[in-house]
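The complex appears here without one of its protein chains, the remainder shown in place.
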Amino acid sequence: MAQTARILVINPNASARVTQVIDSELMSLRATCPFSLDVLQNIDGPPGIALQADVDQVAPQVLGIISKEKADAYVIACFSDPGLMASRERFPDAVIVGSGEAAILEALTRGDRFGIISLSDASSLRQRRMVRMMGLTERYAGSQGIEATAEQSTSPELFEKMVSAGSALAQSGANVIAMGCAGMAHFRPMLQDRLGLPVIDPTGAALAVAIGRCMVRRGRPDAHPG
Amino acid sequence: MAQTARILVINPNASARVTQVIDSELMSLRATCPFSLDVLQNIDGPPGIALQADVDQVAPQVLGIISKEKADAYVIACFSDPGLMASRERFPDAVIVGSGEAAILEALTRGDRFGIISLSDASSLRQRRMVRMMGLTERYAGSQGIEATAEQSTSPELFEKMVSAGSALAQSGANVIAMGCAGMAHFRPMLQDRLGLPVIDPTGAALAVAIGRCMVRRGRPDAHPG
Amino acid sequence: MAQTARILVINPNASARVTQVIDSELMSLRATCPFSLDVLQNIDGPPGIALQADVDQVAPQVLGIISKEKADAYVIACFSDPGLMASRERFPDAVIVGSGEAAILEALTRGDRFGIISLSDASSLRQRRMVRMMGLTERYAGSQGIEATAEQSTSPELFEKMVSAGSALAQSGANVIAMGCAGMAHFRPMLQDRLGLPVIDPTGAALAVAIGRCMVRRGRPDAHPG
Amino acid sequence: MAQTARILVINPNASARVTQVIDSELMSLRATCPFSLDVLQNIDGPPGIALQADVDQVAPQVLGIISKEKADAYVIACFSDPGLMASRERFPDAVIVGSGEAAILEALTRGDRFGIISLSDASSLRQRRMVRMMGLTERYAGSQGIEATAEQSTSPELFEKMVSAGSALAQSGANVIAMGCAGMAHFRPMLQDRLGLPVIDPTGAALAVAIGRCMVRRGRPDAHPG
Amino acid sequence: MAQTARILVINPNASARVTQVIDSELMSLRATCPFSLDVLQNIDGPPGIALQADVDQVAPQVLGIISKEKADAYVIACFSDPGLMASRERFPDAVIVGSGEAAILEALTRGDRFGIISLSDASSLRQRRMVRMMGLTERYAGSQGIEATAEQSTSPELFEKMVSAGSALAQSGANVIAMGCAGMAHFRPMLQDRLGLPVIDPTGAALAVAIGRCMVRRGRPDAHPG
Partner (left out) sequence: MAQTARILVINPNASARVTQVIDSELMSLRATCPFSLDVLQNIDGPPGIALQADVDQVAPQVLGIISKEKADAYVIACFSDPGLMASRERFPDAVIVGSGEAAILEALTRGDRFGIISLSDASSLRQRRMVRMMGLTERYAGSQGIEATAEQSTSPELFEKMVSAGSALAQSGANVIAMGCAGMAHFRPMLQDRLGLPVIDPTGAALAVAIGRCMVRRGRPDAHPG
């Protein structure tokens, strides 16, 4: 085999703080993973993806980045997966991983019904539309907002709000929790301890998919995608 | 990090031919993957998992193997995922991957509706129950049997039957195909070419999940499972 | 008509206490019903069906019993219906009744949404998977555990827990309640009075199906099954 | 026990021919069943239930009959189950069995997806609404009309049309067939032979439910309904 | 174009008070709308549509009225839409609008999940069946009864009960509320203010559909229905 595979993690928003949370996750992963793991901030993006208008604005930008950047796999590090469908439509053979989608699909394997801790009520509604679009409502316990922005999502004060949101979701039947923002990643172990339920970080879930698929693709004697 | 991670692939049936197909897939993967990849045949199993009675017989055996063998991740290399739920219930922190489940979840990311090429009509019915149990009917185009056994599934004559089954599934709306038996793996690239649609091998899909999750777990500074 | 029809009730667990609850139900029924009503305890079974592993262990044993015992109808007297699908697959013309399935289908005719009082949270999750597999989620209000074993399910102290569970289910929208264990049968009339909602005992529901179908089959001039 | 139980079968239409088909079914059943089995024709009804307007016209009449006639169980012998919901609402403790509902629920236990042979396209649409109302679409393969009336449904020429309709339904995935009219009952054994699939007669299915539930209710030491 | 279009609003119950609430809604609308807007009370109807038996009784009467009265569009001004399916079946080219259906479909465009304030628990159950029949359960948060009759629904004391019901529905996830009775129309603006959510009056929703479709039909150069 020739070159080291490259996995490109795209942060669709322009929050340096969120990018930093993602990067520190990659940092420790680099010790184990034989692939090159890069993160790229969408410099034209808004500070956070709060509204449907933000998703709509950012979607063509993500497609633009994927069109320009060469990589063996792409991770869209925003729970709303902006640009995911358009990118897959244009590059059907590429490995393009939405972190919202990845978190939800991993959740299906780690519990019966999943709940999502979202940044706000607007995000909760968007997530519900997303889950319906995926055809997964039967496994969805709901979303619970913590009324914060992506930037704030890295702030320590938010932890107790996340515990409350997670408990409310458990009350509604969730036995696995997905965190609805890339910026929440560092809270994962603590939150899992407090809730006593598996907690999934979307970027981690997406990286697992990207790494696993790259590995299997490269390990195949034939050159076929998939 | 201490030791090399071990991923254990369990073939629930006792067909040496199927085990061999799985093993040759692992062989080429070992060149790329830094983990130890072992395959284990369920010597008490039937020659193939054709009927619900076979799944029922094999389920406690798979749980028994997972209980005895130490590994960082387990792959149950049979589309019916025998013993998956019981194993996860007993070992909630372990990474236990069902290859049917993994193939189906990967399919959700590579097409809109998936179809499954199954060994027989009995398997088709079982798969439909499985898809309903997973809550995924909205994304399911159906299963199509080729009237073969797991042993025969490795036979070259079956290829044309698989092409017919895949075309019928495409006719029913599938735009991604999962192969419903571990023994079909070597047909994947050819079948993908003929059908012009992504074709997923369940063992490959499951290995991607197992490798990806092990990598991310090991790459985490904290020792938390998940 | 020749011989008296025989209906065989199989208790998949090895709890003599549960078998006794079932038997006392049959006792009073024998006065009215012209069929022979036998009960058989699965002596190889665990004391109760609490986990998926128990269902998996017991399923082949139930199939074994049905394969050996001759009867006009079989009732599997455990809400999880172990071995039901495999038995029907092997004996497509036989009348094989799962008591979980029968209770759920009767519930559909006696209320709009049903709730299930289950022995434990593990059973609740299993029941949800079962309801999804049956394709009936739209009519399902949920399951509520009382944290008991099948043996204990006959104990009088449990009654108040069942009332609480039933009330919680009503709160969630259930207007008919199924009891999730054969051992709870004797509580049915009292529970119905307290909750003010129809309460269904799974063995009773299954017996009604078995008796009714045997009667209609025998009353047909032609010898056709069905 | 005091009196013989009475099961009243109501033919909602005023077709003597259909009533006769029902009656001859009861005739042979009377030899086995210890209950009194009566049939009653709705003399105010239309000759057949072809359109929604017929169902609407007949519904209050069926409720009227059930209000006036004393019985231990009522069978509404029309697949559209006219008056079923209103009757259950008024007499919550009575055993009131819709033959469409009973056929569909029995079908769920004898196959994976059911198809219905209907009298006409208008009936097919009505059945689809009914199946959706029951929340059972995931198990429904569809309805297929034979363009006949309830009166004609007893005519021998229709048999071949029923075979074609049944085959079309099997093609669409049905592996169990319900006949969508009480007047088709006598074709059941022949049709089952030709199609090689279980065929369910709605009146037979409803009688099984009515007889079974009456038996179990009467066999209970307590006087509780249910 | 020749004549002024006529829209006929049918009140299926015989409550003069409800008819009056409808009429005062039409009154103000007449100033803007170029169509003739008539209301007609079903003099043979019950004072209110409380039970399924009321719906069943009234359905043929509504069909009778539509068969006799000439209009460009018909509005059935009762949330249960009695006679709607039968009328559309008989007059496939006519514009026949059910106000329950219209309110629910408008709700789908003004929120993600809708809740219904119903007159009673019996109505709530009927609405749930209706929503299932429409295939819309994924968007339905539930119904909440206020234990009143259609006549009382115009009484000012009921307003606080409606506020409580609406709040409970919001708690269950509804972000748009439909009022489940024509007689509640005058409460709409106040209720919307109190709940802070869009509130839909079924007659208003149905009138919007009837007026809009008549306008578009008449504005078409061709004479085609639709």
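In this document, chain identifiers A, B, C, D and E correspond to the written order of the chains, with residue numbering beginning at 1 in each.
Operating definition for what follows: a contact is a pair of C-beta atoms (placed from the backbone, for glycine too) under 8 Å apart; a residue touches a chain by one contact, two chains touch by 3 or more.
Computed from a predicted model, the values in this text were never measured in an experiment.
Listed by label, the shown chains that the missing chain touches in the whole complex are A, B, D, E.
Only one of the listed residues, B:23, B:112 or B:151, touches the absent chain: B:112. Take chain A: the residues that touch the chain left off the picture are 51-53, 55-57, 59-60, 63, 83, 85-86, 89-90, 122, 126, 129-130, 132-135, 137. Touching residues on chain E toward the chain that is not drawn are 1, 28-34, 92, 97-98, 101, 105, 108-110, 134-139, 188-189, 192-193, 198-200, 204, 207-213, 215-216, 218-222, 224-226.
Although one chain is not displayed, chain D still touches it through residues 125, 128-129, 132, 137, 142.
Note that in this section only the chains that are shown with their structure count from here on.
Computed centre separation for the pair chain A/chain D is 52 angstrom, with centres defined by C-alpha atoms.
With centres taken as mean Cα positions, chain E sits 43 Å from chain A.
Taken residue by residue, chain E touches two or more other chains at 129, 132, 137, whereas all remaining positions touch fewer.
Taken as a contact graph, with one node per protein chain and an edge wherever two chains touch, the assembly fits none of the named shapes, being neither a line, a ring, a star nor a complete graph. Chains touching one another form the pairs A-B, A-C, A-E, B-C, B-D, C-D, C-E, D-E.
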